[in-house]
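Heads up, one of the protein chains got dropped from this complex, but the rest are sitting where they should.
Here is chain A:
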Amino acid sequence: MFFTYLRRELANRRRQSAVVAAGMALAITLVIIVSSLSAGVEDAQDSALSAVYGVGTDITVSSPAEGPNAGGGGGQRFQFGAEDGERADGSTSVVQSRLHLSPGTASFSADAVDTVRGIADVEAATATLSLTNVTFEGEMPDPQEGGGMVRVAPGGGADGEGGSSFDVTTFSVLGLDPGETGVGPLTSVAVSDGRAPAADDAGTHTAVLDNDYATGAELAVGDTLEIGGTEFEIVGLVASTAATGASAADVYIPLDTAQELAELDGEISDIYVQATSATAIDQVQADIEAALPDATVNTQQDLASTVSGSLATAASLLSNLGTWLSVAVLAAAFLIAALLTMSGVARRTREFGTLKAIGWSNGRVVRQVAGESLVQAVLGGLVGSALGVIGVLAVNAAGITLSSVTDAPAGPEGEPAGGGPVRIGPGSDAAASTADIVLNAPVSVQIVLLAVGLAALGGLVAGASGGWRAARLRPAEALRAVN
């Protein structure tokens, strides 16, 4: 009886049913599109961040860049003695490379890693030292001594007429624990040639290069690379697994070797921390801040705020306008459904009075009205889900590209990644990683179920309100109603 009556009523009131279902469908379409786009943008943000911080990093610990151990604050100096360089044809060629702390970062004691590892709910922690290698290479005319002044010979030099030519090249170097693969920068790269850093690389002069950097520098596995004036053997190439294609550094070397070459023994610049669970992150952050009061402790949520560009704009748009629009349309759909159900009940006063007169209980009347409303809403929800999925697929097919700029004032955020711009010298207090990410909005079963559930909830709310009104009709009064 319930389904027969329900089917007949909905079929007979097609227009009202269509209005309720259409309103609900519109709301659910928006909910699905906004939810999926939000998830897509969130994935893109995670991707942009994981390129720099590695996959699974919940918290990063660094030191404020304005401290005494800050890198890149005073420019670079290259000193050459009178006898340095190779002389030929009246010219002197000089090459010198220096390894120093990256601009925008500061070092602190590696003891902090043990402190962090001792904190409750810390699953894993690893330290890195973020460095920049600067190579000065040039050719100049032979200097001639005389009267305490340096006089340049009339010939020689880069152009053979006493001129000079200099090149300054830089690349980023990340000193890391070569045996740590669970957390840290190596979690977001995959070996493309050779091998990954291994635990027994500690203390050796071996290097693993970012694939893009190696290609640009025309380096391959087996070649050597001078870092901080020391030859390193290239044992492997790695490529980023992040959608941005960006990676944390150009060159990865063992942490202890990096500390020695940069003359930063026992020093690190960043700690990557993984918590035992997502719910423990806030507490772990608080505990680290308490244990290391001078450190800067960032969670992924904090780090997300460092992503700018159109990706950040999209995230902001979705979290503000999109969410509120969805809520507003959903509320309007609920309201329309409730009002139309109420109106339907008012028109059917005598009908419900008759049913109560022949023995229908209040519960049966409420169930009947709520059932009709529920079916209308769920139909709208299903249609809305289908439209929402189509909309999301259309967005994905359009291949919308979002640009992300990951910049930060200190810590690993400052590392140049994926060939991003590197600034050296006074005033260069930050570095940035720029990448384009194609938006891929996922449609999950959970989102669709949530959307249909929301529609069902709306239908139930509308139906319950209408049913309650129908149920509280006194049958004697309802029968007197003129319809």
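Everything below uses one rule, namely that a contact is a pair of C-beta atoms (placed from the backbone, for glycine too) under 8 Å apart; a residue touches a chain by one contact, two chains touch by 3 or more; residues count from 1.
As a working rule, contacts and distances are computed from a predicted model.
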- Answer for the undisplayed chain, UniProt naming, from "Tellurium resistance protein", "2-oxoacid:acceptor oxidoreductase subunit alpha", "Nucleoside ABC transporter membrane protein" or "Putative ABC transport system ATP-binding protein", is "Putative ABC transport system ATP-binding protein"
- Item | Per the touch definition above, residue among A:S164, A:T276 or A:T354 touching the missing chain | A:T354
- Touching residues on chain A - with respect to the absent chain: 1-2, 4-5, 8-9, 11-12, 350-351, 354-362, 364, 474-476, 479
